[in-house]
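Shown next, in structure tokens, is the structure this report addresses.
In this view, the complex is presented without one of its protein chains, the others remaining in place.
Take a look at chain A:
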Amino acid sequence: MAPHDLRRPFKRRPISDQQKRRDLSLLRQSQHRSDAQQRARNLASSVISLQSSSSPDVDPETLSEPMPDVDTAGHESEASSFSIRQASSLRGPEARKWFASQLMLPEWMIDVPENLSRDWYVLARPAGKRCFVVSTDGVTVSRLRNGSVLHHFPSALPGGARKKGVSGPAQSYSILDCIFHEADQTYYVIDMVCWRGYSLYECTAEFRFFWLQSKLDETGACDPPSFYHKFRFSVVPFYNCDQSGLHSAYTGSLPYVKDGLLFYNKHAHYHTGNTPLVLIWKDERCSQYVIDTDNNGQVPSQQHIVLELQDDGKIVTSDDPPVVVNCLNADFVKQSGLSPGSLVRFAIGDGGLNCVDGKFEKADLQYISVSNRARAFADSYSKIMFQYMARRSPLKVEDLASMISQENQQDKLPEVEMSD
């Protein structure tokens, strides 16, 4: 009976911001609900996903997805990269542990390796988040070291976007080791683990870098972002670690903020976990974060380290095999409510550290607390030592340069002799 209202919205947005806030809240809630339920499911899912490639327990017919071709590379490495894809569906602590163990992690440079200029590459590490980027089935997913998804996006990587006519066979997938640089929203690729289903685990760094250099660009992944390519990828420039290479990496102007220098041994395979064949080195000039800060961003007056408590009361580093730093007495362990496996935070007292041949002779440790749960691992030996040195007598860029020049002279000596 009311007259028909003719008025239509005039010069108005069709949706109110309040409605938008409600909708976004609902979206957030439903996302968190599904995350929470997913987390609860994970313990089981990790069992399946991680064992599926080898486990005879699962009826093969129920696994609808065919296994990728295994004829390109060694079986073991293939299985390993295959599980990365599978494990992409993991979340929570399982995923964190699993992913952390899949990345090649550099040791900290506490002394200069031999033959730097002959056997090593140097590159300036971009500041940002280290992640795996996996492209397959028309989607690209990047995962942080802790397993959490950073982005879920279309990309020009092989199989990285749902786009006709491009990419390869449906099962093709690629895995890149990257650092995501926030400021220019770019994935800087520091290593290539798998390319179009071809595993590069067992290849030398020399080959991987060559392959990376030649393959990435041809996909268009280095182009500016577009609808089917949400983030730009870029190869980090790497140099032979001679005087000029070191100089370029250290002082050269780059589109990203540097966070130290990475050194890759040219002959090393992609080794998951800590490896002495990749090294990280930092000083104030090429990194904002040389000395560790606490949770509030302050540099504490004493160096803090995190160690793992073993069954026998020994506190050890994350290395394999672990390096024993000290031993806690049983009463103390009981009193502090610690249990085997606990990650414990200590400060290094005035007594300092004393080590010989990679073992700790004496360590003046002061107990602080149990480390927060976000951490998955204790500190490594090299990290503790690098930090220790950084506070006292750091390894300087001049030390690296002089090592290179010594090597150069040694290289030249025979020539001199021959010409004699």
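FYI, contacts are C-beta pairs under 8 Å (C-beta built on N, C-alpha and C of every residue); 3 or more make two chains touch, one makes a residue touch a chain; residues count from 1.
What we mean here is this: contacts and distances are computed from a predicted model.
S.K.: When one chain of this assembly is omitted, its UniProt record names it as which of these: "Beta-hexosaminidase", "Importin N-terminal domain-containing protein", "DNA repair protein XRCC3 homolog" or "Elongator complex protein 4"?
M.R.: Cross-referencing UniProt, the chain left out corresponds to "Importin N-terminal domain-containing protein".
S.K.: If I consider the whole complex, including the chain that's not displayed, which of A:S117, A:S135 or A:T186 touches that chain?
M.R.: If we include the chain that is not displayed, A:T186 is the one touching it.
S.K.: Which residue numbers on chain A touch the omitted chain?
M.R.: 1, 4, 6-8, 10-11, 13, 16-18, 21-22, 24-26, 28-30, 32-33, 36-37, 40-41, 44-45, 48-49, 52, 57-59, 62-65, 89, 137, 139, 182-186, 225-227, 230-232, 295-296
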